[in-house]
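Only one protein chain is missing; all other protein chains are in place.
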Amino acid sequence: MSVIILEGAFLLLLIIIAIVIIFGKDLLALTIIYCAFSFSAMMLYILTGAADVAFTEAVIGVISTVYFIIAIKSINRRCK
Amino acid sequence: MEKKKIIGAAVIILAAVAAVIWAPDILPAVGDAESPVNSYLSTYYIENSLEDTGAHNMVTAVLADYRGFDTLFETCVMFLAGITALMVLSSTAKVDKSQREIQEPYKASFSGTVLDTAFRVVVPIIVIYAFYVFAHGETSLGGGFQAGALLAIAYMIDRIIPNFNNSLGNMTEEAAAMTAGVGVFIYILTGLLPMFNGGNFLQYEKLPFGAEHAAELHSTGIIMIEIGVVVCVMATIINILEVVLERTEFDD
Amino acid sequence: MISYMINHIPVLIVIVPLCGAVLCPAISHFSPSAGKRTVIGALLAAFCMSIIQLASVIKAGEAFHYWLGGWQPPYGIEFVIDGVNGIIIVLVSFIGFMTALFSSPFEEADKEAPFRSAGYYSILCFLVIGLLGLSSTGDAFNLYVFMEIVALSGYGLIAIGEKKGPIAAFRYLLTGTIGASAYLLGVGLLYSATGTLNMADLAIRLREVDNMPVIVMAMACLIVGFGIKMALFPLHGWQPAAHSYAHPAADPMIAGVMIKIPAYAMFRFFFCIFDSSLPMMKTIFTIIGIMAVLGILFGSLKALRYDKFNKILAYSSIGQVGYIALGFSIGNFYGIAGAVLHILSHAFMKTGLFYTSAAFKYRYGIHYTDQLGQVYRKMPVTCGALVVLSLSMTGLPPFAGFFSKWYLALGAIQNGQYLYVAVLIISSLLSAIYFFRIFERLFMGEKTVTEPESDAHEGTAPGLEVPLRMLIPIGFAALMVIALGLGNSFIVNGILKTTVMGVL
Amino acid sequence: MIDIIETFLAEKGIYMMTFVLMGLGILGMISCGNYMKKIMCMNIMQVSIIFFFLALGQKEQGTLPVFVENLLGADAYINPLPHALMLTAIVVSLGTTGVALALLMKIKGIYGTIEEEEITGEGWRK
Partner (left out) sequence: MTIISIRPFLAVAVSLLAALLILTLGNKVKPNVREGITLSAAVIKAALVFSMVPAVLSGSEYYFCLWEIVDGIEFAFRTDAAGMIFACVASGLWIVTSIYSIGYMRGHHEKNQTGYFAAFAVCLSSAIGISFAANLVTFFIFYEMLTVATYPLVAHYRDDKAKASGRKYLAYTLISGQLFFAAIVAVYAIYGTCDFKAGGFIEPGSVSMGIMLLLFFLMIGGGAVKAGVMPLHGWLPSAMVAPTPVSALLHAVAVVKAGAFCVLRVVCYVFGPSAVSWCGADRILAWFAVTTILLSSFIAMRKDNLKARLAFSTIGQLSYIVLGISVLAPYSIAGAMFHIVAHAFLKITLFMCAGAIFVTTHLSEISTMGGLAKRMPVTCACFGLASLGIAGLPLLAGFVSKFNIIRGALLMGKPLFAAVLVAAALLAISYLIPVVRIFFGKADEAGDCECTASGHAADVCGGHGDATPAMLIPIVITAAVSLILGIMPDAGLHLYDLAVMAADAITGGGAIV
């Protein structure tokens, strides 16, 4: 299983997560899914050989997920 | 609003589809070494980034030395994001938790012994790892941003989990903004020093400290700007965290 | 020491205000108004240095290259200063300094929130730095970073504006990010075709690239990126709200200069990098031309409908940016000279008009034109400047607006594009309508202005209508419009000719 | 069979998916009613462009761009330039997200909601 096919798989995963985020309803669930998105993006970067970028993406994914969760505290979870 | 959305969506999908069908045969195949991207500048960077900058990690060499000016303004973007967040929310009132803690000893529902012990174990590791990442910026993976972010995560854990009498020191949002400013100023100083010694802005081999060959000066230069970047990134993330945290109602 | 520093000026112009901006929060912690003074001082220093730089560029006759970090261009980043961006840097630093001076009454350093004015000044200074960097850098990716700084400080300044500021800032943030990402994609495509990021190197290597589709796609992305940043017609969604609800003192800078420098960057890309012999350049220029024409007509027509002062100015900006894009789409020497001259003259015109609007807001809290009745008796200087600037906006002769229109029309006729001349005429007539409507309400309306009972603005000296720190910028804006008008041939022949001819 | 998929992915597949991801990001930003979801979709778009740059910089047998003694030659290592650029782009995207969230909280404070219809519905354009 060469690297390219794994990359394709992860890209497909990213697209699916994006679609879920667009049509999702519950914000808190979407934030968790967004964290998954950031994680799989990090995996993708590792596959393309960009270790530095993957490291940064992981850290910054965590931080932005925490920001989102704090923001949700003051915003009701449900959304149209 | 409905009509606008559908039109917008249609336009974007069409553009994506057109790009998808049309694009591939004009872009270089993924991974081939002869494409202009991999053949022109990258060969120079790969071959003489070690002698020029003395950094094993080529990405840090490009990031901190060849395109150091980019990274300076990237840290400015972080500092600016912190200041903007601060200014935007400075007019909304903070949620004062002071009187609640006085009446009854506050016992956060979610902070059981598991979280406390986890907090006591994890945070020191993160801090040590952050300093390792910072120190090893040149030789192996890592660098200023990652180290700063890790320290910020450590602060974040310490700020959120224990029941609000956080132990790792308490930084107000203004203090965070100022330290971020000082961090960027360190970066600018390392850029200005060579100018007094005959070099251009950010030309590390003209740094005024004595050293026999240039690569050593370059690595000292890289280390100094890494310090600036760490301070700025950490302070900015803490700043945004404080700004947002102070103004949310944690009522559980 | 000084003569040694001369050849470092291109980078010092950006770095000195950067130190000021970065240290402003820290300094203001010790004494509240110290941060403000450092920023104003830094911008003044940048302005003086930019004049020295422009003088030496004209004397030297050819472009300056400043290698950052001492690295040779394609590997490191370099600053390229030639005639065109020399004068634009002078413009940006001059208006930046004046806006900083202008906003000091708005941001009195009150004791209980010392941080508020320090934060404002830091963001304003970052906006000026971003624009200075945007116009002097010679590297494509570095331009993206400066664009991001301009955008972020723009979001900040708009968000601390009036009640609807945050909403306008949020919408601008979304569209601005799409714009920046489109630009990044464009640079990515060019990078994939050539492998370099330095603009001069890009131009050379693009000559040999034979696969056209990637260049066309890159151009499309660049047009979308610059179009959003310039608020060119179809991509201007964010602009009216952003300009009318922004912070009153920072609005002149945002509306006057922030949407002009991406136009210069577009010139830099479409004339200095892509060579004009490419087959599809014709179609690209016609596309930009169509966007410009629609933008001019849309902007002028929409401005007729509103009577909120800032909204009229915002929509007329869409039209005027259309003039600049029209100049570039004409493509010959007079078209480009007209476009660059319009960048300069419209920057002063729009900045001056927003100064007067902020002065009205500062003294009487006026937002709508029909509250302007008989204000000129109490604020003669501001209204005098308003008259001069509005006449220049409608393109009436002794002022700068007319001469840039002259060059645009001349370029259009030499190219045989008579539609453009017709559009220029129609739009100046439309702008005459809404500006003379403002004159009618100002000079002939009945007195609607009530003197503020307690003179809340103690900063105003007894004799003056508005604090002196606000009157100076207003006066300068009006004077510069006249000076630019009468002195435009010096700019066109002396400065622009060598650079633009070299490019065509 | 596998290598057919591989070559398809290499030339067309990866870029196709990147552009689809970008299209989805922009679509999400436009069509999602909730401002929070717009910010998430903005991040998705930025991630897709970052990946586009990194995909450009890939090499078949290249190792990580960290210098190793015995490995010499340019095509042994992956191209470091896009990585440096994308570090900047990621940090910029964090900055933008931070500011967007601060704005979000301010809008919530003023309008009490972050749904676009409720906000723009009351004719804020005037």
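Letters A, B, C and D mark the chains in the order given here, with residues in each chain numbered from 1 onward.
Assume contacts are C-beta pairs under 8 Å (C-beta built on N, C-alpha and C of every residue); 3 or more make two chains touch, one makes a residue touch a chain.
For clarity, every value in this text was computed on a predicted model and none was experimentally measured.
Peer 1: Counting contacts across the entire complex, name the shown chains the missing chain touches.
Peer 2: Hidden chain contacts in the full assembly come out as C.
Peer 1: From the list C:72, C:211 or C:414, pick the residue that touches the absent chain.
Peer 2: C:414
Peer 1: Using the touch definition up top, pick the residue from C:125, C:202 or C:492 that touches the left-out chain.
Peer 2: Considering the complete complex, C:492 is the one touching the chain left out.
Peer 1: Quickly run down the residues of chain C that touch the omitted chain.
Peer 2: Against the left-out chain, chain C lists 334, 337, 380, 384, 391, 394, 396-398, 402-403, 405-407, 409-410, 413-414, 421-422, 425, 428-429, 432, 436, 440, 443-444, 486-490, 492-493.
Following the convention adopted for this analysis, only the chains that are shown with their structure count from here on.
Peer 1: Counting only Cα atoms for the centres, state how far chain B is from chain C in Å.
Peer 2: 30
Peer 1: Can you check how far apart chain A and chain B are, centre to centre, with Cα atoms defining each centre and the answer in Å?
Peer 2: That gives a centre separation of 19 Å.
Peer 1: Identify all positions of chain B at which a residue touches two or more other chains, and write them in rising order.
Peer 2: 19, 23, 27-28, 30-31, 35, 37-39, 41-42, 45, 57, 59, 66-67, 70, 74, 77, 80-81, 84, 88, 141, 143, 145, 237, 240, 244, 247-248
Peer 1: At which residue positions does chain D touch at least two other chains?
Peer 2: Each of 9-10, 14, 20, 22, 24, 26-27, 31, 55-59, 62, 64-66, 81-83, 85, 87-88, 91-92, 94-96, 98-99, 101-106, 117 in chain D touches at least two other chains.
Peer 1: In the complex, go through chain B and note every residue touching chain D.
Peer 2: It comes out as residues 1, 5-6, 8-9, 12-13, 15-17, 19-20, 23-25, 27-33, 35, 37-39, 41-43, 45-47, 49-50, 56-59, 61-63, 66-67, 70-71, 74, 77-78, 80-82, 84-85, 88-89, 92, 139-141, 143, 145, 233, 236-237, 240, 243-244, 247-248.
Peer 1: For chain A, which residues count as touching chain D in their complex?
Peer 2: For this pair, the touching residues of chain A are 1-2, 4-5, 7-8, 11-12, 14-15, 18-19, 21-22, 24, 27, 30, 34, 37-38, 41, 44-45, 48-53, 56-57, 60, 63-64, 67-68, 71-72, 74-75, 79-80.
Peer 1: Within their complex, state which residues of chain A touch chain B.
Peer 2: By the definition above, chain A touches chain B via 4, 7, 51-52, 55-56, 59-60, 62-63, 66-67, 70-71, 73-74.
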